[in-house]
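Omission of a single protein chain aside, the complex is shown with its protein chains in their original locations.
Our next item is chain A:
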Amino acid sequence: MKHSLWVLSLAAVLPFTASAQDASREAREIIEAVNARNDGAYVSRDATFELTDRRGITRVEKTTGYRKYFGDEKRTVIFYTEPSNVRGTGFLTWDYPDIDAEDDQWLYLPALGKVRRISASDRGDYFLGTDLTYEEIKKENKIEIDDYNFSLLGESEVDGAAVVEIEAIPVNETVARELGYSRIVLSIDPQIQMSRHSEYWDVNGNRLKTIHNGNIEQIDGIWTVTEVNVINHKTDHRTRLLFENIDYETEVPDRTFNRQMLERGLR
């Protein structure tokens, strides 16, 4: 009797296990597709950062920047253009594909007139006072696939587009601590292979933040987010990121990403 019950319960569980595995494989495939999305060999663009604090006071910073792939290595430079007293302040980053190699970062303060090397930030650190982390800025709407276990939650709709909801749980606690998350739910639009909306929970499971890609358009044939809204639910701090003058066509010269150019700064 006992034996037959055991068999029965096993029979009941098996189909679920199988379908859960399928769902997880399917989720992973969707993420792979997202990561395979073309984002251009190079791009130049202007970005506006609207940083709003708990009291509703907004600070606006404007930058102009470039990004280019050098093989698997990615180099980025941004210069502040506004407010005027920080105009010309620049950050140059070389991201190496090797996960163990520390990225290189340089800073240029025009009032000092010198380029300074600064040690790389941690992946979970916030990027230039925004509510996005270095990891999120660096990945540009892609996801490091080895960091998470994925599962399929279901289908939904964001801004009128059909999306697939995928839950991402860090593979272990070290990764969770590094990234600052215990759970992410991504709403991915399979049509454009991009997340339209994502929710984040901190390492203790408190609701942390929401990233909403408010405006997505095709520029030079490449799906591009032109407006990002982030709300940190714990601090009530908000970030609105607007991209303009996006250009994937005009080639960005290699020398844009060296220290001399950082020092020469904005022309």
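A few remarks follow.
Note that in this section a contact is a pair of C-beta atoms (placed from the backbone, for glycine too) under 8 Å apart; a residue touches a chain by one contact, two chains touch by 3 or more; residues count from 1.
By our rule, contacts and distances are computed from a predicted model.
Of "ABC transporter ATP-binding protein", "Tyrosinase family protein", "Peptidoglycan D,D-transpeptidase MrdA" or "SSD domain-containing protein", only "SSD domain-containing protein" is the UniProt protein name of the chain excluded from the display. The omitted chain makes contact with just one of the residues A:Y42, A:F79, A:W106 or A:Y248: A:W106. Touching the chain that is not shown, out of A:A27, A:L51 or A:I184: A:L51 (per the contact rule at the top).
Where chain A meets the chain that is not shown, the touching residues are 51-55, 57-59, 80, 83, 85-86, 89, 91, 106-107, 109-112, 114-119, 121-122, 125-126, 128-131, 180, 202-204, 206, 208, 232, 234-235, 237, 239.
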